[in-house]
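What you see is the complex with one protein chain gone and the rest in place.
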Amino acid sequence: MSATATAVSAQGSDSPFPLEKDDLLSAYRTMKTIREFEDRLHVDFARGDIPGFVHLYAGEEAAATGIMMHLTDEDRIASTHRGHGHCIAKGVSVHEMMGEIYGKVSGACRGKGGSMHIADLSKGMMGANGILGAGAPLACGAALAAKKLGHKGVGISFVGDGASNQGMFLESLNLAGVWELPVIFVVENNGYAESTSVDWAVASDSYVDRANGFGLPGVTVDGTDFFAVHEAAGEMIRRARDGGGPSLLECKMIRFHGHFEGDAQTYRAEGEVEDIRNNRDCIKMFADRVSEAGVISRVETDAVDAEVATLIDSAVEQAKAAPLPDTADLLTDVYVKY
Amino acid sequence: MSEQIIPIVMPKWGLSMQEGRLSVWHVKEGDVIEPGQEIMDVETEKIANAVEAADGGLLRRRVAQEDMVYPVRALLGVLAPVEVSDAEIDVYVAGFEMPQADEEEEEQAPAYLFVETPAGRLRYAERGSEGDAIVLVHGFGGDLDNWLFNIDALAAGGRVYAIDLPGHGQSAKTADGGIVGLVDALSGFTDAVDIGAAHFVGHSLGGAISAMLALKDPGKVKSLTFVDAAGLGEEINSTYIDGFIAAESRRELKPVIEHLFADKALVSRQMIDDLLKYKRLDGVDEALGSISASAFGGGVQSAVLADQITRSGIPVLVIWGEDDAIIPVSHAEAVAGAKIEIIVGVGHMPQMEAAGQVNDLIRDFLDAV
Amino acid sequence: MSSPVVGIVANPISARDIRRVISYAGGLQITDRANMVLRILAGMAATGIKKTVIMPENAGLRGHLMRALTRSKNAGDGHFPEIRTLDMPVTGDATDTARAARIMREMEVAAIVVLGGDGTHRVVVANCGDIPIAGVSSGTNNAFPESREPTVTGLGVGLAVTGQVPPGIAFTANKRLDVMVNGSLEIALIDVAFVRERFVGSRAIWKTECFHELFVTFGSPGGIGMSSIAGLVAPVSRSDRFGRRIVFESPETASFAVRASIAPGLIAPVGIADVQTLQFDQPITPETRAGSIAFDGEREVTFGKADEVLVTLRDGAFRTIDIEACMAHAADKGCLVEQAEHQTKLKQVKGG
Partner (left out) sequence: MTRKISMKEAVNEALDQEMQRDPTVVVMGEDIVGGTGSPGEDDAWGGVLGVTKGLYAKHGDRLMDTPLSESAYIGAAIGAATCGLRPVAELMFVDFMGVCLDEIFNQGAKFRYMFGGKVETPVVIRAMCGAGFRAAAQHSQMLTPVFTHIPGLKVVCPSNAYDTKGLLAQSIRDNDPVIFLEHKNLYAHESDVPEESYTIPFGEAAVLREGKSATVATYGQTVHRSVEAAETLAKDGVDVEVIDLRTLSPIDNDTVIESVEKTGRLVCVDEANPRCSIASDVSATVAQEAFGALKAPIQMVTAPHTPVPFSPALEDLYIPTADGIADAVRKTMAA
């Protein structure tokens, strides 16, 4: 809750927020870019423009954005099947992502990966992942590399509430604890493992308990609150960089769309989606808060909205116009050298 | 009677040879054989070569069959005068016991020796104990086993040393100083082993290095034998040099190595495998690259020393394979006043392809010096 | 007379915040929370409680409880009261606690047992009206609920609500801080801190450089959290007829600083500018002009210069069950003694 207030200066240490205005605008732009990207895919997928299947991150933007604002390209993240938001927040080119989803050579992976395998190591994005839970060991590896190579990078493992039941994930919590790795496990708990409720599928569904079981501190935050995620993640990442070891962050969040596009979501309660869209939209809450505090005006957010819409338009246009992979591309890139 | 019977046995070429395949007999029963005559071809894992008769006499029996493999020192044939009966020969063959390797001989000749020099640890072989020192210096990419068919033959007339140059064989794989570094290494080797003045036999690049040592430190060099040597003219087959450095596989290396021999069949799988084993050691390709750049940069030999050698007055023997595809046979004429021997039907490796001839020529030359 | 119904609010999301990362604050596994509830139920059953209602949640607590109750029933041991889950939606955040407390008030439960820390208790008190509460410490910062074995809490609550202990002994009135922000009411049981950070973020407060001003209902030198600052500077007990206000400044410029346990595992120097006594029912405007307000240690509300903020200390604002007093009374009156002759013997012993 926030008291209504009139204009307050956002300058210097008087800023009511932990970020300066430019960073707040940048956070807004990132969240909005994810939303626009996903909403566009939702429409274009339904129209049949996009091959395969896609899993949309809309509704969960605050988590990816709040965490990724603390990271540099040297920090690595291992993402999930629902990876578009992570990619965008980590700085992967929206044009390359869209190209990839359309299966074009202009794609981030030259059309060979698709939605579930977008990666850009130069941005520290180790890949979305079609295998749930498989990213956790990889993020441990990134953290191990940072530690052994002596730079201050961290590894972030994203996992959903469902995949947190995977052995790979649980083993990773243990390994991270044993090796004191600078890794943060982020559980994006949107309440549903595909169609199965977290209430049913997780015997003790406190992820903090699970972390404690492996000797890691765990924290639960409201994943729809950018500032809550940003602050908690900031502390955990700083701690990991300083040699304070691994930790777990559970973000309680909501999923606007189905598990995948085309999911009729018959497992949801009646009115549930409408309710969360109306009342728990992380972007709207963010925008309200910064505008109520008088730091960012509606005019400014509107300008970002327009800018983002143009960006996504151009990404879609470019993706549609880009050439398909060549026949010869089928056989390349299996090995560095064979 | 059996003292009149002389066995022909499978020779031992080099220390690793365990067995050989008799590929073809060149003589038949009833032939009278002269010592040194080529009587058969034998293939080992490493190389195929003609076997020269150690003794002369009447060939009474070809015990070994073509295309079969026999261990070293196995009985291959029998020489005996006509008065020895076939029955006696049957008894001899049946009772032939393969002589065990002479333990003392094995100890005397440990496989290889190593010595620490300013150029790093160098491997060498040493044979013979009497007489002048003879140092055998292999060429680019070679090693002391290039003298497989020579080292023992020459040991009758002197103390023979065969060295692995830096970057080669099992010597240290650093060759930063290029060709000059090799000369220093050779000089350092003679100091480290305390050889004193020696006769140098240099093959290919080893010839150039020996010559450079002679010019730099004449007191160390009593004579020079150039075998298809570098250092006598500008031309060099850079296709071979570059190909040797670049080859990464058997398929790539084999055609390169075939340049070395007039008889391509001499290039065995084992020879190629051994060269690859060598080339695959860390640092070898870099060392070869560095040596090549300094010795053969731009496809031209950097050191042309013939006139200086002539002026130095050092006794010189030049042996060349007529069909040398690496360094033209014309270079054999470069050192005025040298004794020149061109061997017909042989390529860049006469010490292997015509080992007996080369050994005789060197022995005669050294006797005369 | 019908058996009294006791409400149970067991907050599964307490003890989950950032303080685990910054200062080793404790955690409490869901299974342990469930076991605590079972021990409370066992205590209440022993005093004759037959019916309880519990707040629903989706963090696995209920599953554990139901499994344990079924197993106990199958095994023929354990005598637990009936436990009914309130019919209400679950959001997984503090609104569940607030809603459950309101429903329990409406159904006029005899008491509410609260499992949580200061934050959970605050939410219950804000919504439970005059229903007495009994706290079981299971949060991050536990200044309000006392540390006690839940079995005994269950016994004490049962003794109180079944009338075995007279209300005058069983129930205690408590102070409270009311904070009006532009006419909208928020409460605190122990402390209200004004900090300069103008965002709620992860709620906990631990950055002492942002501390500006503190109001407390009580502050014990042996306490934990913000109120411990008052405890170390000018202690106030739960029963004192006043509160405290403390204004902070940087330890470098302040006339003195105190090293206080401002959160579990976190001891930091806090510079003190001014200490005042708070009287009941006198609204005070804080010095802080903009920032956020933390109630019982957690940031909840942000405000700016234009917002009107008033802090008032209230007397007798809500009731708690005094477990220690209940148990003493029970011992004195032999409430838990089963055979008469033993009671006589005990009286002789007591008489010395």
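Things worth noting here:
Note that the chains are named A, B and C in the order they appear, and that numbering of residues resets to 1 at the start of each chain.
Convention: a residue touches a chain if its C-beta (ideal position, glycine included) is under 8 Å from a C-beta of that chain, and two chains touch if they have at least 3 such contacts.
All of these numbers come straight from a predicted model, not from anything done at the bench.
Contacts of the undisplayed chain with visible chains (whole complex): A, B.
Among B:97, B:130, B:282 or B:367, only B:282 touches the chain left out of the display. The residue from A:25, A:50, A:126 or A:253 that touches the chain not shown here is A:126. The missing chain, though absent from the display, is touched by one residue of A:264, A:299 or A:334; that residue is A:334. Seen from chain A, the chain kept out of the figure touches residues 76, 78, 107-113, 117, 119-121, 126-127, 129-131, 134, 136-142, 144-146, 148-149, 153, 155, 167-168, 171-172, 174-175, 178-179, 332-338. Residues of chain B that touch the chain left out of the display are 69, 112, 114, 123, 170, 173, 248-251, 269, 273, 277, 280-283.
Here is the rule we go by: only the chains that are shown with their structure count from here on.
The centroid of the Cα atoms in chain A and the matching centroid in chain C are 36 Å apart. As a whole-number value, the distance joining the C-alpha centres of chain A and chain B reads 70 Å.
Interface residues of chain C, counted against chain A in their complex, comprise 12-13, 15-18, 20-22, 24, 27, 29-31, 58-60, 63-64, 92-93, 181-182, 184, 196-203, 290-291, 300-307. Residues 1-6, 8, 13-18, 198-199, 202-206, 208-209, 212-213, 217-222, 225, 227-228, 230-232, 235-236, 239, 247, 250, 252, 289, 293-294 of chain A are the ones touching chain C in the complex.
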